[in-house]
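Worksheet: the structure to be examined is printed underneath.
One chain of protein is taken out of this complex; the other chains stay put.
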Amino acid sequence: MTTSTSVMGGIVRRKEDPSLIQGKGTYVDDVKRAGELAAVFVRSPFAAAKINSIDVSAALELEGVHAVYTADDVRHLGPNPAQVAVGTLRPLLADGAVKHVGEAVAMVVADSRYIAQDGADLVFVDYEPGDAVIDLKEAHADKVQVHEGESNTLLTWAGNAWWEGVIDLPDPSPEIQAAKERDDTVTVSLEMVNQRLIPTAIEPRAVLADWRGGYESVELWSSSQIPHAVAGAVAGVFGIPSNKVRVIAPEVGGGFGLKLNVYPDEILVCFASKQLGRPVRWTETRREAGFASIQGRGWVGTATMTGTKDGKILGYELEAICDMGAYTHNFTVAIPLLGLFVAPGQYDIPTSYALHCVMTNTPTTDAYRGAGRPEAAYYLERIIDDFAREIGMDPADVRKANYWKPEDFPVTTAIGLTMDSGDYATNLDALLDRVDYEGLKAKRDAARAEGRLLGLGLSTYVEVCGFGPSALAGLGFSWAGYGLPTAFNGSGVVRVQPDGTCTVTIGTGPSGQGHETTWAQIVSDGLGIPMENIEVQHGDSLDSPMGVGTFGSRSLAVDGTATYEATGRVREKAAKIAGHLLEAAEQDIQFADGGAHVAGSPDRAVTWGQIAEAAYQPHTLPEGMEGGLESSVVFSPPNATWPFGSHLALVEVDPDTGDVKLLEYWATDDCGNVINPMIVDGQVHGGIAQGIAQALFEEAIYDDMGNLLTASLADYPLPDAASLPSFSLDRTVTPTDVNPLGVKGIGEAGTIGSAQTIVNAVVDAVSHLGVRHIDMPLRPKRVWQAIEDAKE
Amino acid sequence: MYPPNFDYVAPTSLDEACAALAGADNAKVLSGGMSLIPLMKMRLVRPTTVVDISRIPGLDTITDEGDHIRIGAMVRHAQTASDPLVREHATALAEAAAATADAQVRNQGTTCGSIAHADVAADQPAAVLALGASMVAASSRGEREIPASDFFVDTLTSALESDEILTAIKVPKGGTSVYRKLGRRGGEADYPIAAAAVWVDAGNGSVSDARIAVTGVSSKPYLAAAAADAIRGSDGGAAAIDEAAGHATDDVIVLEDLYATVDYRTHLAEVYVKRALEAALA
Partner (left out) sequence: MVKSENGSGFMSHRTEDVVLEVSITVNGTAHRSQVEPRTLLVHHLRENLGLTGTHVGCDTGYCGACTVIVDGRAVKSCSMLAVQADGAEVRTVEGVADGDELHPVQEGFWECHGLQCGFCTPGMIMSSVALLESNPDPSEEEIRHGIEGNLCRCTGYHNIVKSVQFAGARMRGEEVSS
């Protein structure tokens, strides 16, 4: 890395904040269009029913209602597009049947949202309820079929055969079986639930479409992580070229994967706007977010671990049923596959994996922060703790005894994938030394002697992210599923303006990650242009370079690299121009202090303004040089990146009530090189909070009829400030070599490392009472019940 | 979430408010609105007329009336929680108000509104039961007082008639009171999974009188009479407290929900009666 300024690796206040802290940010619901109409959806109260008829006449008679659309109106547009199209795609509006509670049946468009809701109350749907299947095991047994005539099990990802014909691996089962039969081994097994979650970005999704007749083009504002993909989908559905679709994702109020989808409402507002000749908006209500957006997690599985009594693990097996919900969305069946990618964790252990992707009469699941990897880390790191307890070894020692060593890298894992870099034992030791692990254990034991239930929980993890190599498209991870020209790459355009300021346009955009600041740091570092003179643009499918979007902790490693490379090219050309202007050799030009000078002669200098002015007056340039001062780079890395880390928690359990108090939380993560430590720490804080939320608070609960009992925040308790402690963070730095920045990604790491850290701590607090496992969320009733059950 | 339309009146006298309530079919009284407005947004409640009592002068005060304190209909939770009179003479109510929801809700919602709403899991009803308070109800037919013990009828149902406004709560002075809870998010956060308010008149090693109320446990907040009987006349020691706590759910049907099984909630009621008694008798 060049370091001509100090901004790279330094704490820099965010460029996006002055707008946001003054309430001047523009989110989709803040955009207003003359003549706009508002939509509200009529949603199914049944998890499985035939629709006999829909009577929209009373709604249409209401003053202020402009239209009511049903499947009859939109059937010709086809289903909602998805990328990994295994399973049944969602119809834009329920067509003859509903498959989950909350499925959209009709769309009412009116002068205001209040009137649209009045209209929705007057739409009468005649349903004929049928049998629904909610329980995952019953669904796996095909007790009831969600889609008649189709098995609920869409496919099974198996560890040694996950990509038949591409990656061929030996079946590990005979080796694991042999290990189990040895006299000197111990086998432990636990069935555990990794419960469904509702992602809950604080900004609900919102869309606003303005179809421009005559041009037959459409402008769609959407709170989306993937504007380019949405544009491709809209173009495909309406049969118009993709350059007629402008999707704008302005400020996005949190994404976490839930906005990494193309949703029917995005298509439907375009349709309504085209039909009515007026802009049409829809803004999700919080309650609707439990039905209209995707959910995450939802696994029931059994983890089994076999190893010697001195801690050498000889086999790890996981068989799980993974809830897909009633329809396939963008990545639905691919989420468990992401878990499989990190199945063996940081360990050199034979691994057998079988993940059954099963449909139920519930809303769709898809990517939620971590997406498959938190689930995988949960099962692995819970069972390794259980194994350690069974053989009486410290859980840190068992982990260290089975890690890949630094000299093993690049490592080919038991799943056949190659991990870029890692130094796991050093990372774990850094954490244990920092917190005085032995001292904490003594403190816990002393408290326990007084009858207090303190527990220490450890988890380490490895993540796969920074997607990714465009070769993944060949494995099914491609937007080409739309049959549309859209991208699977990172991109960045760097342009120095004639006045010496700089515009950076990128193919990925933030939903809180601070792209504008981090990208400006990269460019400022490369060119010596001050941060305040760099503007970072994003989130417009026509004006931004082709990109994939923000997910999978990929933006910096892939699109950031593209910008880094583009910066280098601009710098090269600028050096030639400066050399020409200063009558010096190009290689003698150095950049600093907002301009360029000849090495050793700081007086022989030009400003960026002078360089740029020359660039845009081609007659002043060296013979044969093209005018302009910008570069556009597309980057596809050779591999994904593999961050890792170690987390530790101290909890206290109230023995009378089961109430868990999280006392302290420490994390030492390793995401390779860091550009802005403040932003990276912020990502870890938020990630940890979401993992703790899964461990202690959150669960999407359905009754047997498929009703979501936790649709409001009153019953889906997000952690508030009073229910969390401050976090103590640190880092080790093990750069990757798959991109020149050496960066890996940090958006999901906190979440992947934290849920099992908490559960391990709580189980540690009550294990001496005979408790081996408690399913999440560890609400007081569950913890108390576990203690009670252990008494029997 | 957009409420259906309704007629709105904001009278400036109690008489006008009572008349508006009497004259409308399906009217609702609005004080702070922290319960009513979310229900209207979800269209679970659809009043044709909303009578906003916030513009009636004099309802927003807490006054010392000699042998009791009077808390007016527009007194907000935050005011109840911090008022010196309430903290001194009705500690359990101040604690319950402080443990209600969050700062913004406490700034807007009213103590009387929470009582009148009669949620099974609200905090403050337990306190008024334990404190032996009475509710002042006004209508165009006149004014009456309803003892707290008769006020909570069932889930979201109080003894108020549809034309009555709860204009004040009268809390008798004397004794010591305490409120303890376990909230849905752990600690005191959110609605109680179970909570207890106790009031005791104790001194010189004996408990001369006691009332114990439990909320969040059954279909309405209730007085645990057997528990109070067990502590009344006792020495207030550990054994007596345990004995009283063991009667926390006598004669009530304990509810099961997302947060508690019947066994767990029964146990929690005992734990919180015990904790509240321990604190009150410390």
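We just call them A and B in the order they show up, numbering each chain from 1.
The rule we apply is simple: a contact is a pair of C-beta atoms (placed from the backbone, for glycine too) under 8 Å apart; a residue touches a chain by one contact, two chains touch by 3 or more.
Quantities reported herein were computed from a predicted structural model and do not represent experimental measurements.
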item	value
Given B:Gln108, B:Ser149, B:Thr176 or B:Thr261, the one touching the chain that is not displayed	B:Gln108
Contacting the left-out chain in the complete assembly, out of A:Met531, A:Met678 or A:Ala790	A:Met678
Interface with the undisplayed chain - residues on chain A	13-14, 16-18, 20-27, 29-30, 32, 42, 44-46, 52, 55, 58, 105, 114, 118, 120-129, 200-204, 251-256, 283, 285-287, 510-514, 678-679, 681-683, 685-690, 712-714, 718, 720-724, 726-727
Interface with the undisplayed chain - residues on chain B	1-8, 10, 30, 33-34, 37-38, 40-43, 46, 48, 50, 52, 54, 76, 78, 101-105, 107-108, 189
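FYI, only the chains that are shown with their structure count from here on.
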item	value
Euclidean distance of C-alpha centroids - chain A vs chain B, Å	44
Residues on chain A engaged by chain B in the complex (per definition of touch)	113-114, 117-118, 121, 285-287, 656-661, 696-697, 701, 709-710, 714-715, 717, 719-720, 722-723, 779-781, 784-785, 788
Of all residues in chain B, those that touch chain A in their complex	1-5, 42-43, 102, 182, 184-187, 189-191, 193, 258-261, 263-264, 267-268, 271
